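Every protein chain except one is present and positioned as in the full complex.
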Amino acid sequence: MHPRLRKYIPILAVLLLVVVIQLIISATGANYYLTQLTMSAYYSLVVVGLCLLMGYAGQISLGHAGFFAIGGYTSAVLTTVNLMPYADSSAVEVLERLGMVLERQDLYGNTLLSFSPWLACIAALLITAAIALIIGVPVIRLRGHYLAMATLGFGLIIYRIVLGTGFLGEADGITGVPGFPLFGLEVSGALSKRISNYYIAWVLVLLGMLLAMNLIQSRVGRALRSIHGSETAAQAMGIDTARYKLGTFVLSAVYAAVGGIFLTHYNGSIGPSEVTTMKSVRYVAIVAVGGMDNLWGALLMSILLNFLSLRGYFGSYDDAVFAAILLVIMLFFPDGLLRAPGLRNLAVLREKAAAALRSSRSRGAEDG
Amino acid sequence: MKKASIMVLATCLLVGIVSSPLFAGGEAGEAAAKGPVKVGAILAVTGGASWLGAPEAKTLEMLVEETNAAGGIDGHPVQLIIKDSQASAEKAISFAKQLIEEEQVLAIIGPSTSGESMAIKDICQEGRTILLSCAAAETIVDPVASYVFKTPQKDSYAAIWIFKTMQDMGISRIGVVAGNTGFGNGGKAQLEKYAPEYGIEIAIAEVYDSGATDLTGVLTKLKARDVEAVVNWSIVPAQSIVAKNMRQLGMEVPLFQSHGFGNIKYVEAAGEAAEGIIFPCGRLLVADVLPADNPQKDLLISYKSEYEARYGEDVSTFGGHAYDAFIILKAAIEKSGTVEMDDVRDAIESLQGVVGTAGIFNISASDHNGLGLDSFEMLTVKDGKFTLLKQ
Partner (left out) sequence: MPTSLATRDVSFEQFFQYFLSGITSGSMYAIIAIGFNIIYNTTGIINFAQGEFLILGGMIGISLSSFLPLPLAIAGAVIVTMGVGALIDFLFISWLKGPSVLRLVIITIGVSILIRESMLHIWDEKVRTLQHFTGTEISSLKILGAYISPQVLWVLGISAVIVVALNLFFRLTLVGRAMRACSDNRTAARLCGIRARRMVTFSFMLSAAIGALAGCAISPLTQTQYNMGAPMAIKGFTVAILGGLGNSTAAVIAGLALGLLEAFSIAVLPLAYIDAVSIAVLLVILFFRPSGLFGNREASALKEF
């Protein structure tokens, strides 16, 4: 197979798996699993972005739930603010003509007018990127414990702001978020739209993986890995480490925001429970378990753990389970589960076999 | 190698997901003559709202066991499915969808907090499943959604009772402090709304962080304004801290609390500083001293004694909200004679005079709560115990 196309195999394989799972689920009449699979997919977007940041740029972030929240809350606020009182003003009419407002009926027969989800989405992404840029500049200069604490502090400030501000819903959060019309489909929690929402979520995740994989295999990725290996050496080689780290930071924030925006529309609400420190720690735990720089591992672990957590398998021990996983991985498998020593031997074996095959083929080519 | 192990794990995951329906033991509601009736509950058993969810879960388990021992509801055994949402709205959403689609429950009791209840209100309405919320926010039943009900009393009634008592005591100038939870903010809004009607002036109103451990700073401000009474609208632990701080600061004015004070543990935490606290509450905590002809007395005493005997801890009014939800459901099933969703729902809406822990419920199409002003009683703390304010 053409070497260029080889790298798309995993993506196609996962896409196939996604389709197969959906078909099996629908055939057995177990469509309700799609809910948790969809929600897990959106959380996985955060994890993929965080994996880029932690595994490749080597920056820990204990406040990534904050970016998820900035994205989610911004889109929630803009799509639930009631423009009806201003419906006749010229400003609103201009917006209407530009297609930037959304009119809909709620369950109680009221007509609501708010900004369109597209506008809200773009605004949320821009705001997240801007905040990530502003915060990122001082943050990337920090290392180790200081970095951890600074990101923790960031997450906490977002939590406090969300909890203390009236129009952000304070402790109750924002509910009544409308669906997001997307190319003829709609991102919403409606029962009838479960299957389409499942695919929307997974297509987003796979696109995110594609982008991440391309990034890693490009110059940017190599620069990041050299920075992760040794920042001084990378600087000596002329790499602008600050710029790369900042870029990765902002990108990972945007990934988290996308997850936040879409999950908010899917759930129809968002609350302060999405911004707690524990949430941020969970994202870190998942990235660590998957293997810090292993995108696919992170994705797999995210789906697995979030799925189980959302179905209540861990019951009241949810937080304890994540803490235990975190500890076990950090103590015994610091390079991630999928790189565990036992499996490593298999990897070596396979590589040796592949090398032997290649050299015998080339010898054959020379002879023949 | 990475890919191989990933594929292996992914396949395991796939197999696991797909085969779990086989192990779920799901009784898909076979129409046996008297099949089990499934009741779901989404409660914050652990986490930040566990002071609500833990007693609620215990109460439901106790009730279901009793009911099944007595032959079930109308002959149907009750199957209770409790999900611990840890006060997290996204978990509540996921569990709600699970309970509605997968378990196909007849009704969901809970959630414990207003934020979660609002998050699943539309889901339950669209999913045409009865929701009996144990949370306090007015917006849960206003606007009315046909399948959504709530069992706690209205916050506004609590505020009104406080102001009425203040009028009787000749208080006209007060200070309000509230915790920054939905409950606290909601209560503060109600206080500010009704104060003018009763001639009360709120000289100063402050919201503090609900996790604050020292409130002397805030109370110093109130003291400086010479208020005649302090109203604290919060959840634990601030309720006890406010009481202690006030006495430590030498503030002798009366302290009013919200109906969130409904657990003797909070009195114990405040120790001597709890003497004289006045608050509106359901009658559960003073069941012993109620007059014999009070319609709620028997129910309250039996709930109190059974709960305390079974769990070895004091009963609280919060568990009572789950109790009321269950007996409302039970009464509706018995009244309609079926376990069909819409029939039961119609029955709930027509319930009159159902005696519960929080009061007597009279539900209608426009009032999906059913409790009136008389569901509250003004209580006070005397000698470390709850008693009626008016003897």
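Letters A and B mark the chains as written, and numbering starts fresh at 1 in each.
Just so we're on the same page, a residue touches a chain if its C-beta (ideal position, glycine included) is under 8 Å from a C-beta of that chain, and two chains touch if they have at least 3 such contacts.
Note that this is a predicted model, so its numbers are computed, not measured.
When the missing chain is restored to the complex, the residue among A:Ile21, A:Ile174, A:Ala288 or A:Leu305 that touches it is A:Ala288. From the options A:Ile24, A:Met100 or A:Leu156, the residue with contact to the chain not on display is A:Leu156.
Which of A:Ile9, A:Leu107, A:Met330 or A:Leu357 touches the hidden chain is settled by the complete complex: it is A:Met330. Checked against the hidden chain, the listed residues A:Lys7, A:Arg104 or A:Arg143 yield one contact partner: A:Arg143.
Although one chain is not drawn, its touching partners on chain A can still be listed: residues 58, 60, 62, 138-139, 142-150, 152-154, 156-157, 160-161, 163-164, 277-278, 281, 284-285, 288, 317, 319-320, 322-324, 326-327, 330-331, 334. Taking the complete complex into account, residues 46, 48, 50-51, 54, 180, 203-209, 211-214, 216-218, 220-221, 224-225, 236-237, 240-241, 243-244, 247-250, 265, 269-273 of chain B touch the chain not shown.
The rule is simple: only the chains that are shown with their structure count from here on.
By the touch criterion given at the top, residues 9-10, 13-14, 17, 20-21, 24-25, 28, 30-33, 35-36, 39, 107-108, 110, 163-164, 169-173, 175-176, 189-191, 263, 267-274, 294, 296-297, 300, 303-304, 307, 309-312, 315-316, 318-319, 338, 343-344, 346-347, 350-351 of chain A touch chain B in their complex.
Against chain A, the residues of chain B that register as touching in their complex are 1-7, 9-10, 13-14, 17-18, 21, 45-46, 83-84, 86-91, 93-95, 97-98, 101-102, 113-116, 118-119, 121-123, 125-127, 137, 143-145, 180-183, 185.
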